[in-house]
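Before we start, here is the structure in question, set down as structure tokens.
The excerpt is restricted to a subset of chains, each kept in its original location.
Going by the order they are written in, the chains are A and B; count residues from 1 in each one.
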Amino acid sequence: MHEWMAELYPICRSITGNGVRETLGLIKRQIPLTVHEVATGTQVFDWTVPKEWNIRDAFVKNPQGERVIDFQKSNLHVLNYSVPVQARISLDELKAHLFTLPEQPSWIPYRTSYYEERWGFCLTHEQMLGLRDGHYDVCIDASLEDGHLTYAECYLKGETADEVLMSRHVCHPSLANDNLSGVTLLTFLARYLSAVPLRYSYRFLLIPGTIGSITWLSRNETNVGRVKHGLVAACVGDSGRFTYKKSRRGNAEIDRAVIHVLQHGDAPHEVVDFSPYGYDERQFCSPGFDLPVGCLMRTPHGRFPEYHSSADNLNFVQGGALGDSLAHVLAVVEVLEGNRVYVNQNPRCEPQLGKRGLYRMVGGSASSGVDELAMLWMLNLSDGRHTLLDIAERSAQPFSALKTAADALVSHKLLIESHVGAFVDPAVSRH
Amino acid sequence: MHEWMAELYPICRSITGNGVRETLGLIKRQIPLTVHEVATGTQVFDWTVPKEWNIRDAFVKNPQGERVIDFQKSNLHVLNYSVPVQARISLDELKAHLFTLPEQPSWIPYRTSYYEERWGFCLTHEQMLGLRDGHYDVCIDASLEDGHLTYAECYLKGETADEVLMSRHVCHPSLANDNLSGVTLLTFLARYLSAVPLRYSYRFLLIPGTIGSITWLSRNETNVGRVKHGLVAACVGDSGRFTYKKSRRGNAEIDRAVIHVLQHGDAPHEVVDFSPYGYDERQFCSPGFDLPVGCLMRTPHGRFPEYHSSADNLNFVQGGALGDSLAHVLAVVEVLEGNRVYVNQNPRCEPQLGKRGLYRMVGGSASSGVDELAMLWMLNLSDGRHTLLDIAERSAQPFSALKTAADALVSHKLLIESHVGAFVDPAVSRH
């Protein structure tokens, strides 16, 4: 995963333009992808699709004609979405257009100006301190013109039209954890899921941040009712502990599934309540949609010093962390896929498991195998009002052990799967 | 406030009589007040308005003719509501009528006998130990005759007939924290509120304890439905931390408003559940009324050693504590007044705050101002099902910051105030 991510790293992406197209082109080699182009000026709810931005080169030359700030060395050097400029200006005039991180003097900050037309350069604080008085040649060879906003969907059809939405923005230039780690995770997840039978249909969105989710929601307003569960995968490549931010609903099935997986894994983790600041879950969870979409991260945005700087590079993201994040998301998918309602066919007293070979033969021993206990829980709570996840939460047994028990009991006709869905059980919702 | 309170301090008050009238007369110089007189013998629910008690003088003279216990020195010396007496008795006979505090030998206790006709004197334990054998002249020049019970109301009319009830008993003689601190707070609060526009109407009750609230409820039984919120203000002048005792309902808006103010302030505080022992909230919260009335105190009755003794004097109450208590009650009033329901006019995705000048212009920075966050919370939860207080509780933002954000969003037509009121949101009621 890390190797593949490295291919995406050098591209200069933004919320529109060829950087996104090139990135989606590389992803399309891995998974089926439909690329959408939405024209500049299109109204999307309260917003308007902006002009398309493309950049070829940019530099600042000192009085000696040396490129002291050079887009070719790092695409972070340009204020993302800068309007074109070509001028000779004094150092003082130049400084009004420079951004640095004084507290991290060797890192280049990442800055954007999407909705106000301006130009600027980002550089290390050390670089700026080295600039001497004199006139500087400034050049941003960019275009900001009518064009398109580009985003892509990968749709994997399952048994039902009910959808799981997986989303990550794809608008950041050479930044690794934010956002390439999430893009990579979703690409590998989609590749894996495309090869297995699925109950739900899965829709992967690779979109520019904010304006991308707003555009997608605007064009899919009548279809979002199909979204039963959703996850934004963000900053999943650093070595920090997991952070899961719950959906606005707070107790949606996706929330409970992720929490279950985290609680039964051995990785450190934290669960935080929804707040309306963060990634595209802000739009999915706006009150007019209120979709059950949470956000899985390792260290959240803004909580690691490398965030939005040149230090969020390929070294900052670790292959092991990426793989572990993918494994956790797969476990969440397994919970969503397997979260059925079963009905005990023998609800009055326990069935005699022994005569079916499902129970230890010599009684009296104090210890009971975990699997027996999982079967007893499945039988006891499969009254048509509990999903498998309900039972996992109440019993504190791992979902996978209960699923194995359920399969064994189904094969002995002691349980059948209900196709009506679970009745709401207020007693369980308290757990 | 402390200076004004000192004027009320010397008056000998009781549950009836001229002491209450004189006190109400001083209050009437500050705020509009309607004084009510209810005749002795009037039936008020299970109770009967008692005879009116007035006292002119009282003393005990030792065998040498010296006034060893003297009402003129402290009105606490007389068992409050003593029947008149004039007699010469032995020390042993006298002792059956004396009350002291052996554990605080230099303090005079405060004792009453409203509903059993008896007489007695209260004195310091040191005084009692100094009494020598011999015959004592005892005199209580009081009257206990048919008359009236006196109480007062200050009514401030607001936009609606819905009322906030503020109550404090006014029946204690020279005791400062219990009850003059509360009387003073309510007087100053009423004076302040009489000068500002109000959404709710406010009714301040200055009543004798227990029999006063029972009398008021008895005479206003058909009107109490207008009481939407209420507060008993008791013992608010000592230097202890705040104690808020919740209403019987336990999660009434007044409970949540006071708790919010305390949690977002920096004063130490404790919140305790309702119990049917305490002040007039006992009557307001009796099961036949169950009004949403809580009780704000600093150190609760019976928890400070000076309670109901001569040590609860003007030195015990601190002007700073009184003012701080008033500030907290005013903050509660601000929550009640401002607790509206707003409806997001742009509920699908976030509105573009930037084009309205409501958002930082250069993206990419990790930090977001608090006010932006307050706006995002208001937009996200203003779905017609959340009051501003609901949003404050869920977001952990201070009410005032959300109110400021709401005002800004209303002025940009992004929110409008709902006049339907909030739908119940079970998800929020869990917070």
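Convention: a contact is a pair of C-beta atoms (placed from the backbone, for glycine too) under 8 Å apart; a residue touches a chain by one contact, two chains touch by 3 or more.
Because the structure is a prediction, the values reported are computed rather than measured.
Total copies of the shared sequence across the full complex, per this structure file: 3, with 2 shown.
Please note the rule applied: only the chains that are shown with their structure count from here on.
Across the complex, chain B meets chain A through its residues 344, 346-352, 354-355, 361-368, 372-373, 376-377, 379-383, 394-395, 427. Per the touch definition, chain A reaches chain B in the complex via residues 44-47, 80, 99, 109-116, 210, 213-214, 217-218, 221, 248-251, 273, 275-277, 282-283, 285-290, 301-302, 307-308.
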